[in-house]
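For this depiction, one protein chain was excluded, whereas all remaining protein chains were kept in their positions.
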Amino acid sequence: MDWFDYVLLGVQAVFQGPVAFELAGFAIPISVLMVLSGFLLGILVGSTPGLAGPMAMAISLPILISVFGYHESALLPVFGFLIGVMKGATVGGAVPAILFNTPGTPDAYMTTLDGYPLAQRGEANKALRVAHISSASGDTFSDIVLILCAPFLAIIVERYLDLPEKTALLLLSMAFIASVIGRSAGKGLISVGLGLLAAYVGTGEDFSPRLTFGSEALAQGFSVASAILGVLIVGEVFKSMEDMRRDGISSVNARVKNSERRRGLSVGLLRSISPYIARSALIGTAIGALPGVGSTLAATLGYTTGKGRHAKLHPQKAQFGDGIPEGIAATEAANSSVSGANLIPVLSLGIPGNASAVFLILAADSIGGFNPGPSVFRFNADTVNPELVVAFGLFTMMMLANLLNWTIGGRVMRAMGIMTRVPKHYLLPVILLLTLTAIYIQETRLVAVWFTIGFGVLGYLMRRIDMSPLPFVIAFILGGRLEETARQAFSATGSDPWFLFSSATCIVFMGLTVLILLLSARSRRS
Amino acid sequence: MADRWLGLLALAIGILILFVWIPLDVDTGIFEKARRSVVLGDAFAPAVAAALVAVGGCLLLLESRTRLSRSVGRSTEQSASPSPGLAPDSSPGPTASLTLDNCSYLLATLFVIAISLLVMRYAGPVSVSLFGDDGASYRLLRDTAPWKYVGFVAGGVMLVAALISRVERRVRFRFLMIGLIAVLILIAVYDLPFDDLLLPPNGDV
Partner (left out) sequence: MKKVIRSLQAAACAIALVTNVSYAAQWQPPGPIKLMIAFAAGGGADTQARLIAEEIEASSGWKFIPENVTGKGGLNLLKAMKGQPNDGSVIGIMVTESLAYNRLVAGDSGLELSDFTPLTTTAGFQMGLVAKTESGYKTFDDVVAASSGGEKLRFGAMSPKLADLAYLLGKAHDIEFNIVSLKGGKAVMNALNAGDVDLGWGAGIQGKAVKAGEMVNLVSGLSKPLDLSPDAPLLKDLGVEYNADGYFLFAAPGGMSDDVRNALADALSSVAANPESKAGGLIQKAFGGAAIFKGAELDQMLAADSEAAASLLKAAAE
């Protein structure tokens, strides 16, 4: 079997998989249906201030797993839904930013700068259309880069990296994540350390469980779901509820003037925004490929680069921030092009770079049968590698989601303005109950619910002291792998204490690790 | 200032874990001898993690020392760092810190959650012993309606309603209805279609 057969198998797995229902004589495959429903839900939550893609992914994951079961055939429908949510939320985030000056997702903040002034001038429709087209372009571009790069990167890793190098690479990516997320490398490092510690409770090679205070409940360790949902979802719920309790419940009552005629964008406008889209898509993709650097940084960089460019080329015209379409284009193309590229480290190295990727890994982990990492891209000649089929199925669904985005995304998005009226303080306690129920159903022990609450407290405290919980989560996910790989590398090299420096590649990785930590500590100081 | 305390705390926690918790609560050492060769023991990885916490604390101390001298808040526009949460931050100040108010809010919220979970856990067994047949045990009835819903409905409604009323600082009947609707939806999603899924607390009573 060569690579083309695998591509075909992947496409087939999506379109000729189990059928959901028939529509006018056409059989609708379940995976396609899941991408569509995920996409719609994604736009919905993206447009709701206070909700975001990862939260929707977290809530729907346990339901999806119950529906599709713990079997490899569940992988594609579940991934399809999650990918749909991821992409939908990216587009939807611009809606409240433009209409009500409240970004639905953090990376849409820059969109408010030009989007809201446009909306105030009665050009909301135009602003939304620009946001949609830029977002869809950036997203599609990024996916293409992912599909072209991930397999090759994985093959290189698999062929050239031995156990010591793999250990060093994990250390390097953790150092990188600790330094780039959040405002302080020190806090990032603490977050990573705590995440690792949590991952090491109860686990280990020895048959007597470690770090458990003798408790049997801890002997099984913390499940990935408890830790991730606790820190990311429950922590956020705690914090938002307190903010609302303190600040009162604000309701958005701004009415948007909508005097303009609803029609498409003119060719002239498209021509003037396309350079900004292209530039931002490149920036976003490059940033997205690095683990841990999120779409907010991409949006900021895309916006500021576009701003500088615009000021230089057209000093006499209206500038970024005055409410021009170019500003929206530069932001939305940049933050949307992160999502595809972010899966490059996930699929080729098994290292998640952002919250959405974390949930894809959690899904793979819960269902089983697909371990994101270099072994996915093994092009077996004689036997079929089912993981590779899943990977190409995943790519197919991403392109399918892009197609949906281009065709119906814009229309759905423009209809979502109403979502900003959802009373968030009713929603959050329900989300909490849902999360706890989902955890219980997956683990069937009440103590797992208490653990989740505990991680929620941690997540809340981290948010209050401005320490990003994302390094914690990523370290928790990678902790087991880091220890295993280090252990294996140590044993495989015949107990060489200097195994981390046993080859040129290792030394380069380790050197970079130290350099990144030193540089980031210094840059925060000066 | 807050960061300096945090740095000290992290340093202390890291050292405490490294020199007290790990030696007491991990059976194998940092290195172990097995089958005539040396392998990494179970204490190795936790020790690295604890060291990271401590080093992070030191780094934070260094950072806060230099930051204090130029305590200028960076506006959100200039700061390129992603917001830590999933939802947009309500402008986190540069001197984000934990206040006493935060702590008392957290404790009160935890109290509400704990009570609700206890109700969820024990409402079923209590109702079986009050209203069930003689000698009936909840454990054997945990997959039989209506008993299996008692705890989840009571605890779930209480959780949702109590948390909403904490945000609004008042008690209203509709909060209970919101809780009830949420609980019913969850039952419809998880319990009705799936025969082998158990709502809390029925899996491990």
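By letter and in written order, the chains are A and B; residue numbering begins at 1 in each of them.
Convention: contacts are C-beta pairs under 8 Å (C-beta built on N, C-alpha and C of every residue); 3 or more make two chains touch, one makes a residue touch a chain.
These numbers were taken from a predicted model, which means no experiment stands behind them.
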Listed residues A:209, A:235 or A:284, member touching the removed chain: A:209
Touching residue (missing chain; options A:17, A:275, A:321 or A:369): A:369
For subunit B, residues in touch with the removed chain: 34-37, 39, 139-143, 195-196, 198, 203
For subunit A, the residues touching the chain missing from this view: 70-72, 158-159, 162-163, 202-203, 205, 207-209, 216, 219-221, 366-369, 371, 374-375, 378, 380, 382-383, 444-445, 484, 487-488, 491-494
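As a convention for this text, only the chains that are shown with their structure count from here on.
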Centre-of-Cα separation between subunit B and subunit A, whole angstrom: 22
Subunit A residues within the subunit B interface of the complex: 49-52, 54-55, 63, 66-67, 102-109, 178, 181-194, 196-197, 200, 204-206, 208, 210-214, 232-233, 236, 238-247, 249, 293-297, 300-301, 355, 425-426, 428-430, 432-434, 436-437, 440-441, 443-446, 449-450, 453, 457, 460-470, 479, 482-483, 486-487, 490-491, 494-495, 517, 521, 524-526
Touching residues (chain side subunit B, partner subunit A) in the complex: 2-3, 6-7, 10, 14, 17, 21-22, 25-28, 37-46, 48-63, 66-67, 76, 79-90, 92, 94, 96-98, 101-102, 105-106, 109-110, 113, 117, 121, 152, 156, 159-160, 163-164, 166-169, 178-179, 182-183, 186, 189-190, 193-194, 197-201, 203-204
